[in-house]
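Note that one protein chain is taken out, while the other chains of the complex remain in position.
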Amino acid sequence: MRKTLILAAALLSTGAANAGNVTLLNVSYDPTRELYKDINGAFASDWKQKTGDTVTINMSHGGSGAQARAVIDGLDADVATLALAYDIDSIASKAKLLAPDWQKRLPQGSTPYTSTIVFLVRKGNPWKIKDWPDLIKPGVHVVTPNPKTSGGARWSYLAAWAYAEKAPGGNAAKAKAFVAELYKHVPVLDTGARGATTTFAQRGIGDVLLSWENEAHLALKEAGGDKFQIVYPSNSILAEPPVAVVDKNVDRHGTRKVAEAYLQFLYTKPAQEIEAKDFYRPRDASVLAAHSADFPKIALYTIDDVFGGWTKAQQVHFSDGGMFDQIYKPGQ
Amino acid sequence: MKPLIRPRSATDDHPLTKIVLSAVAVVFIALFLVMPLATVFSEALAKGWEAARDALIAPDALDAIRLTLIVAAIAVPLNMVFGLAASWCVAKFDFKGKNLLVTLIDIPFSVSPVVSGLVYVLIFGLQGWLGQDLRDHGIKIIFALPGIVLATMFVTFPFVARELIPLMTDQGRDEEEAAVSLGASGWSTFRRVTLPNVKWALLYGVLLCNARAMGEFGAVSVVSGHIRGLTDTMPLHVEVLYNDYQYVGAFAVASLLAMLALVTLGLKSLLEWRFAGEIAATHKH
Partner (left out) sequence: MPGFGFSLGFTLFYLSAIVLVPLAALIIRPWELGWSGFWAEITQPRVLAALKLSFGASAIAAAVNSIFGLVVVWVLVRYRFPGKRIVDALVDLPFALPTAVAGIALSALYAPNGWLGAPLEQAGVKVAYTPYGVMVALIFIGLPFVVRTLQPVLSDLSRDAEEAAATLGATRMQTFRRVILPSLAPTLLTGTAMAFARAVGEYGSVIFIAGNLPMVSEITPLLIIIKLQEYDYAGAAAIGVVMLGVSFFFLFALNGLQAWIGSRR
């Protein structure tokens, strides 16, 4: 039965593309659409110069968790560039497509750029939102996506939690109460960061959008700069979106060399320039210094400091029946 | 006595009733059907005709249009052949379990599109039933063309059969039996007798099947993998552009799909108008 089915499937199949040129598939999360459009062009010409080969990079975007799931289900990614380490860990643990120590293979825990969570408010800041406590003022509506499906939303949740736990007199119980109250102010829970931005910017829902810094800048740019403004809270979280080569897929495609070069390229100066231009905080100190006006210095907690790493944070906060499920009970 | 507002005949409604009911119907249709349609075109042209045209001739959009056409070109003919075979055996023969068969043919019609996509992930996904074997043989089903075609076929499966079965049942088998008794082969009976009798209903079913095949979103979204230029169909490309802040582009591609819908409706109305008698029978189920 199985043999027959596989044979039948073979008849249906288009098979793998075997063109003379190299093709990579980068499976990424939602807000990187603009970033990788720019990066891919730069890398292709760099690679052409160095090797004479033409490389085409195909992109797939979606919620970080959804994208990880697609790779686990067989989406043939050569590289995964996702919103948080846990999602690539899942690809390693559930589908065994790459080694569990993948994060050690590239500098800075395989995160060539960082970001953080900021507030996007409507022009003039009518609710006078300045810091985290302002979000739970009566009447304020906060837009953020669903932490169960969106990577950015998980960073937002953890940023709020870290603020409340680390505030003077703060502790885990107070943090839980604060975050629970915060989610009572959320009228729409989109599945991805981009959906949330659309809801806030285009559909006019809510007073504050909890957003990736890069996403907030992009929304500002798209709206023409006179509809929104960005508010930096007193502290936030250091969001580290990691990148990894998916070992089993590149070895099957024979694309390891170019895939590795692609990810290393992300750390080069020209690439760091592009990342800074698209409002991701570059790792390169000199590039960061050149763009310091775009990236105000605020106190940033790391996930290791406050939550003991992603595996633990995921387990405690976002697993089935975890903290988020306990505190988020709309309609009751 | 006020003759003006008296019903003209016993089965005619009061003129006031006529006006109120007509108004209710027209307003309901306008609110729920016309306005969404108008929104699509108005948003597409929000930044002028050129912006909409540019969005349609962008490489990704052209790739999406091509993929959609390929998918429909594979799925629709297969479902048409199936519809003919199924209605032939259901309408022209008596056998045990016929009602069950008809119900089974109807299943995809009431299964959530998301479930239709999910089933193929459960079978062909890397963690699914056949996933690892397929990968070992270098065969791609989901996140590639075959998966998208399968999901589309599932969703549009009953469309042709549903149009044909009631009509062919009504027509009975006398003409075919006459043809066979005069020595015609099964195939030529089918071609010369049955097909001409059902051609309009067949065309009608194919039209609806095609509209749905080109427009399917939920099922295809689950199995596509959303690789730009490779596995994004037109409806998925609408979502991609929508999420890219390219609202004009999203609505431009959407308006292309909406025009397809309008053409489908136009052809359908034309069919109904020209061949009202033949087609009315297809509705009697």
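A and B label the chains in the order they appear, each numbered from 1.
The rule we apply is simple: contacts are C-beta pairs under 8 Å (C-beta built on N, C-alpha and C of every residue); 3 or more make two chains touch, one makes a residue touch a chain.
All of these numbers come straight from a predicted model, not from anything done at the bench.
Across A:I205, A:A261 or A:V306, the single residue that touches the chain missing here is A:I205.
Residue A:T191 is the one among A:T191, A:S236, A:N249 or A:Q272 that touches the chain not shown.
Across the entire complex, the residue among B:W88, B:F143, B:W200 or B:Y245 in touch with the chain not shown is B:W88. Think of the hidden chain as still there; on subunit A it touches residues 8, 63, 65-66, 69, 72, 90, 94, 146, 148-149, 186-191, 199, 202-205, 320, 328-332. Taking the whole complex into account, subunit B touches the unshown chain at residues 7, 10-11, 13-14, 17-18, 21-22, 24-26, 28-29, 31-37, 39-40, 43, 78, 81-82, 85-86, 88-89, 92-93, 95, 99, 101-116, 118-123, 127-129, 150, 153-154, 157, 173, 176-177, 180, 185-187, 189-190, 208, 211-212, 214-218, 221-222, 234-236, 238-239, 242, 250-251, 254, 257-258, 260-262, 264-266, 268-269, 273, 280, 283-285.
The rule is short, and it goes like this: only the chains that are shown with their structure count from here on.
On subunit B, the positions that touch subunit A within their shared complex are 121, 124-128, 130-131, 133-135, 137-146, 149-150, 225-230, 240, 242-245, 247.
Partner subunit B is touched in their complex by these residues of subunit A: 2, 5-6, 9-10, 12-16, 25, 30, 33, 58-62, 70, 72-76, 94-95, 192, 194-195, 198, 202, 218-219, 222, 252.
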